[in-house]
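Complex shown without one protein chain; remaining protein chains in place.
Then we have subunit A:
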Amino acid sequence: MSSNTAAPIVEFSALSHRYKNGDSSLVLDRLSLKARRGEFISFIGPSGCGKSTLLRLIARLLPVTTGTLQLAPHTEVGFVFQDPTLLPWLTVEANVALPQTLRSHSTKQRPQTAKALLALVRLTEHSRAYPHELSGGQKMRVSIARALTLSPQLLLLDEPFGALDEMTREHLQEELLALHAAQRWCGLFVTHSVAEAVFLSDRIFIMSANPGKLVHEVSIKLPSERDADTRLSPAYQAQVAEVSRLLRNVETATAS
């Protein structure tokens, strides 16, 4: 889905991170990666392998202990957290406009952008609703719309569909792919679901735990346009089987 010659949006080399607790344990150990505009990369691995920590490092929410981490100049980062993290006292529209509010964008521009994004995630009719009036899937759509408000070049998604039911999850995956195809941001996606990772990604990194390392890279050889039928294709199922096998090997190695 992307050209390998384009300059990377995010690049890290020998990136490590230690928790600042008593034993100062190593969470991530010498991770290296280049991600380019338009790429969709997923990270999958056992619990505690540092997938979320990696995203938080890239978002500069955590300090890098050693190694280098570089974002392309003027890269705007969007983040979709595990929970929708909406401000309950703001309407859906005001929540979507929050990044612009915090960056003091003009008050005229805010509702226009918010409305356009709510239309993209099919929530126009809920623009004046409060978060408690929405379903789990709708809240996550608002969260995605908010992350896209500043037109990010890099979108970090930390297991955003983990708490949703299977049907909603599949719908949202398809919507996310449509948004990605239209806007061509670079997506870094953390998940526990192999099927989800294969459906969404161009590349999948399988991580081991204690400490977290990138142990396998799998290129997904599926057509760039994917829909519900893609899940039924033998190619898709073969890739799911391949990633599952690699993940199982990593988990067995970690456990032993």
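The working rule: contacts are C-beta pairs under 8 Å (C-beta built on N, C-alpha and C of every residue); 3 or more make two chains touch, one makes a residue touch a chain; residues count from 1.
Quick note on the criterion: contacts and distances are computed from a predicted model.
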| item | value |
| --- | --- |
| The complex's invisible chain, by UniProt name, from "ABC transporter permease", "NADH-quinone oxidoreductase subunit H", "3-isopropylmalate dehydratase large subunit" or "Probable peptidoglycan glycosyltransferase FtsW" | "ABC transporter permease" |
| Residue among A:L102, A:A182 or A:L232 touching the omitted chain | A:L102 |
| Residue touching the undisplayed chain, where the options are A:A6, A:A59 or A:A163 | A:A59 |
| Missing-chain contacts mapped onto subunit A | 56, 59-61, 77, 79, 81-83, 85, 87-89, 98-99, 101-103, 130-132, 150 |
